[in-house]
Each structure stands twice: as structure tokens, then as C-alpha cells.
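We show some of the complex, not the whole, and keep each chain where it was.
By letter and in written order, the chains are A and B; residue numbering begins at 1 in each of them.
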């Protein structure tokens, strides 16, 4: 922690700050400059920096320790590789996870799985419990849906992922699916993070719509502090003033994450843009920006989808996107998983 | 729903759009202008507007029905008045809810309750389960804390409110406290909304950091659609590019809410600003802007607080703020509850 002192600080205030910090367990060094005087305070202690800000004579307090450890690049220098059955997500690879927004029926998810597998997707997604902004909208098939998902995945050799929205579904879902997803709206549902983190399952952690990269990594830290080892970050757009697109896909988060963390990062262009025609360009852009994979919505018949049909790719669009990604992969030093 | 057609739309596309809408159950009227042609589609049906956006020849689709009903001013013309025991929150009144961020001990909450009561607060707040961004931070006393809170409230004649962070705490907390609070990070934790909405308890619903006013009202709609009748909205700052303050308190949301909804709206200046010295000016500003009340953090000894001490008012500051509010209340046609 660095404390910038007020230029006209009194000697008494200065000593008071120094002794406050020392009492808390910090080692304090003073640096006197022509323009400003600062205290550098180092130590293993954690403290709410606003406590120091409120001391008389303090101008500014600057934290220098990252609040996350296990998720940080310092903790683990090499890129993490997350394995889900035969599928690997991480360096040099490009993994495409696809499927419908919601599982609507046994037939629909079976047909979706076939489409995903035929075009080269390596994991099947589908929502069993849907967090909907309207209480009057379709809320998902629940456990029954999760079972259909798994059945479809097994038939076509694809591990499956579904979103978990409540701790009471944890054991049931963990028994059925291969990967659990934490949705954007639950990124700071800390009770859910604690529970899912302790379940020894791979996890896809979506970035909250208003979450800074640091908060996102802190949410990953929650999972890891409770035991999770296989966490995949997923960028899906942040909220900005621009309203033409549903959210603003923050692709520059990819190189930032690659610097700060060892965790793999994938991108969901479907939820970010909310409309089919923008999914492919943004999916390709994500790959070009260095993503380790994509999560994409595809539906056998989007016009009949019960949820998010307009952002689901048509099967032939998905097929086309996969071919483009395959062509682009070598340019960014990757190979389609 | 209004559909703006492309200027060079073909007759076939136009008929296709019309029949699509009719099939879905809408009544369609065409309006031909010199600059544009539009379809007005009215009806009781709900549809994802992006389905129409994707039809060939459609330029833009504009929803005209508000997605919330029970929370809307149309549904109930008069301002709602929420009663919590003897306390009333709503028109003509000004209710101040106060207490520490976290319940830390029996003594601390007892002393807090005394301070709140003595200065004119009408309800006691305190966190039993704390949603913390760091997994390594103090997470609250849990049920034990809630019991201390209730005991303190009873001793000083104050109803009590605490935040609920997980559905599994619902029955326990409902037995103990008078009002349940949904925190900003859980505003779209729909499973929690469903559960809390069905409990027949007054609820304070904080606005999510990235929630539009419409999404906030939709969260209230969730509560109400599941049975809740006494919902109090609470503005606590939104996330913007400005970083000098923790969040940007959106006081203009107050007159907007007053127009759109019948629900009472209160303001939490403590979490919005994150630092003590800005709490009082923003609290007074909230009152001037038309809020029905405030939620303010006050602590007997903020320097020793385990959570959010720097944003807690000192007892004498709280006392001063209450006197200022009392002086200001008549200007805005209200009386301190």
C-alpha cells in the first residue's frame, strides 16, 4: 500500500499515520520528494484501505497487492489446461462449445447435439434452468432437461455443460453434467460460488455485465479458494451506454486476462450481441484476439426456439463459422480441438 | 409493438411480416408515411421482438408494452404505503433506516440500536450474512447475528432488516427479522427473488449496479408475481466510468420511479459513495430529490468495524444528519416518520 501524504501535513498527523500502520503490522518506509511525500507500507496484512484514507493528512491510498492469488499469473506461470473428458481447453487449442439456449425437448437437444458434433463442436451446451428477466417467460425444463442434455451428449460423444442457478440444484446437476456454468447475473452470488467451488467439477465462469476484470478474477478466486481447480473464464459482453448491441463485447479483456491470470478464457458472442447476424463476425474476432474457445448458441430451428432464438445460429451458419475458424486458427497459432 | 419497414421492402416481404404477426395473434395496422411505413401490432401476446427484427424487410422493432405490470403505476395509481409494524414507508413520510454494515457482536448491535433510536431512526439494519468480494474477508455472524439484531431491535422498539443471500436461509431469517433485503449483487438472482417473493414479508430491493430502471422494476415484478405485496425499492448507485466515487448515485432515478411505479423508493448513500464524508451531502440530496427514506450505515466505533467502517457515519454525524433532514423535510412536503 502506498500512502500519498498531504503537502501541508503536520508532524503529528504524519506520526499518527505511521504508528497506525505499524500497529496494523505494516513495515513503513518514507520517501520524500520535491512534489510529494509518500509512505510505502508493505506486509502480509489485509486492511480496508479506506481506513487509512480517513486519517488526517492522507491524500490518497493506493493498493499494490492484487486481491486474488490462486487465479493470478504469479501463482502459476504456465497457462492452465482444463480437461473435460477427452476435451482440452487451453493453450494452442481452440474449443468450440455449442448448443441451444434452452433445452426444450428430448428431440430438440438430440438434433442439436448432432449438428454440433457434425460441424466440429467439442462440447454441448443447453440451459435446464433459465434465468429470465421476466417472471412470465419460459423458465426451463429443470432436471428433466439436464437428463436429456446428458443423454444427447453421450450419444454424440460430447461432454455437456449447463448453468446452475441455485445451490439446491448443485448435487443433482453435478451428478448429471460434466461442466457447471455460473451465469453473468450470478457472478457475485457468493453463496453459489462457494457451493460450486467445492464440488470438484470444471466450471465456466461468465463475466458479470458490470464486472471489472478484477472482480471477475475475484469471483474465480472464490471458486478456487473453495477447492475448484478447473475454472474457465467466459467473456460475454459488458454493459455500456451503447444500445444498438445488447452488450458490448470486451475483446480486449482477452489479452488482459492472459497477462493477469493463468486461466483459460473463452468468449460467448451470442449473448454479447443478442442477434444472429453479429455472432459470426464477433466469434471470429474473439479467435483473432486470442481466445481459447467459444460458446455459441445454435438451434435446429431457431424460429421455434422458446428462448433466445434470434441469437441462435442456423445449423448452416454454424457449419460456415466452424470452417472460418479452422482457416483462421493457424494465424493465431492454434488448432481446432 | 411497432415495426418500421425498410423503405425498399418488397410486397412479398411485407405480406410475410403481416402474416407472421397475425399468426402470432397480433392485430396489425399499417401506417404509410412519406418517409417511412410502419406496422402497429397490438395484442395480449408476448413475443421476443428479435424474432420480428430478423424477418426480411424489417428495419426496426419497437416494443410499446412495459414488461412489468404489478409494479407499474398503471396497475395502481396511488403511491403504495408499506407498513412494517408501526413504521410506514411511503408518501408524505420520510423514514430513516440505520445501523452498522455487519452485525459484529451482541454489544455492538445493541449500542447501534440505541444510537439509531436516539437520533430518530425508525428501523435497524445490520448484516448477518455478508456478500464480500473477497473470499478471505469477514463473512458475517450468520443466524447468531440475526438473533442479536432482533433482540436489539426489540429492546429499542425498532423493526429490523437484514440481507438474505441464499434461499436456504429464507425460513430461518423470515422467522427472525421484520424485513428482508435483496442486495444489489442478487437483484437478478431469480431463484432468490422467487423464494423471497413468496414469503409474505416486506422486502427492500436494492438496484443492481448495472441494472436499468426497467430491469429493477422487473425484479420487483418477480417478487410481486410470486406474492409479495410490500416491496420497497432502494437506489444505491450504479456503475459508471467515474472512479472517484465507488458508484454513481443516480438520484434522477427517484422522479423516474415515481412516474413509472407506485412503489416507495429509498436511497442508500453509504454504499453508493463508500466514504463517510460524502454520505451526508448525498443523503440530504436524496431527500431533496423526493426519496421516501434513507438507509444509512452508522457504527458506534467505525474505526473498529469489521466491514465498511470507512463509510459508516459516526454517531454524532448521524445525529447531525437527522437534524438536517428534519429541517429539510417540510420543503419537500414530508415529515420525518
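In this text, a contact is a pair of C-beta atoms (placed from the backbone, for glycine too) under 8 Å apart; a residue touches a chain by one contact, two chains touch by 3 or more.
Fair warning: this is a prediction, and the values are worked out from it, not measured in the lab.
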| item | value |
| --- | --- |
| Oligomeric state of the whole complex, in copies, if 2 are shown | 4 |
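By our rule, only the chains that are shown with their structure count from here on.
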| item | value |
| --- | --- |
| Euclidean distance of C-alpha centroids - chain A vs chain B, Å | 26 |
| Chain A residues touching chain B - in the complex, by the definition given at the top | 46, 48, 50-51, 53-54, 67, 129, 131-137, 165-168, 185-186, 188-194, 208-210, 215, 218, 221-222, 225-226, 239, 274-276, 303, 307-311 |
